[in-house]
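Before anything else, here's the structure in question.
Moving on, here comes chain A:
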Amino acid sequence: MADYSIPADLMEALKNKFPGLEIQENRDVIVPAADLIPFMSEIKDNQDYAMDFLTNLTGADYKDRFEMVYNLVSMTHGYTLMVKVRIEDKEKPEIPSLCPIWGGANWQEREIYDLMGIVFTGYTGHPTRIFLDDNFQGHPLRKDFQWQGGREA
Partner candidate 1 sequence: MENIFIGIASSLRGFFSGLGVPDLYNDIIMLVVKLVSILVFILVNALWLVYMERRVCAFMQSRLGPIHVGPKGLLQSFADIGKLLGKEIILPKGIDLVVFLLMPVLIFVPPLLIYAVIPFGKDMVAVDMNIGVFYLLAVASLSTILFWAAGWSSNNKYSLIGGMRSVAQMVSYELPLILALLGVIMLTGTLNINQIVNAQNGIWFILTQPIAFLIYFIAGVAETNRTPFCLVEGESEIIAGPYTEYSGMGFAMFFLAEYANVMIISAMCTVMFLGGWLAPFGLDFIPSWLWFFLKMYVMIFIFMWVRWTYPRIRVDQLMGFGWKVLVPLSLANIFVTGVGMYIYRAIGW
Partner candidate 2 sequence: MKTQTYSLNLGPQHPSTHGVFRIILELDGETVVKATPVPGYLHRGIEKLAEARTYTQVIPYTDRMDYLAGMLMNWGYVQAVEKLMGIEVPERAEYIRVIVGELSRIASHMIATGAYGGDIGALTAFTYTFRDREYCIDLLEMVSGSRMTFSYFRVGGVADDLPGEFYPAARKFLADLPGMCDEYDGLITGNEIFQARTKHVGVITPEMGINYSLSGPTLRGSGVNYDLRKVRPYSVYDRLNFEVPLGKNGDCFDRFRIRIEEMRQCGKIIQQALDQIPEGSIQAKVPKVIKPPVGDAYAEVESSKGVYGCYLVSDGSPKPYRVHFRRPSFINLGYLAKLCEGWKIADVIAILGSIDIVLGEVDC
């Protein structure tokens, strides 16, 4: 399979700009939550990267943390990049919303809020539930979510 990740020198430049950046061996990037907005703005607006397409936005619930996953694509250069953000606070997970940067983040963030309960801040009236009923209690994709019922009940 061909390699579409960002070249090493550009990665290096990013690393210098954002010291908190952690580059994994498969070139996924782990960004501190505080740096998320500046980092995303940088790789979107800097024409060296031009990561203008937010393909995928999701999250995962681990034992000790939540992890947000962003998949970015550059339309001009063809680079792809997976950005991860760790949210250590399991009780009240919060992360800045990407809606001001990408319109496409809106629904995906609402989905993650709905199913995983990660609160996206910094965007008015956001997020709200998208799939489940507004009165629904809990967030089903969390590992501690328990649901009673179904056909066996």
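Here is the rule we go by: a contact is a pair of C-beta atoms (placed from the backbone, for glycine too) under 8 Å apart; a residue touches a chain by one contact, two chains touch by 3 or more; residues count from 1.
The candidate set was assembled so that all candidates are chains of the complex that A comes from, given by their letters.
Treat the numbers as computed from the prediction; the structure is a model and nothing was measured.
Looking at chain A and the listed options 1 or 2, the chain it touches in this complex is number 2.
By the touch criterion stated above, chain A contacts candidate 2 in their complex at residues 1-2, 4, 52-56, 58, 60-61, 69, 71, 75, 78, 80, 82, 102-108, 111, 115, 129-132, 140-141, 145.
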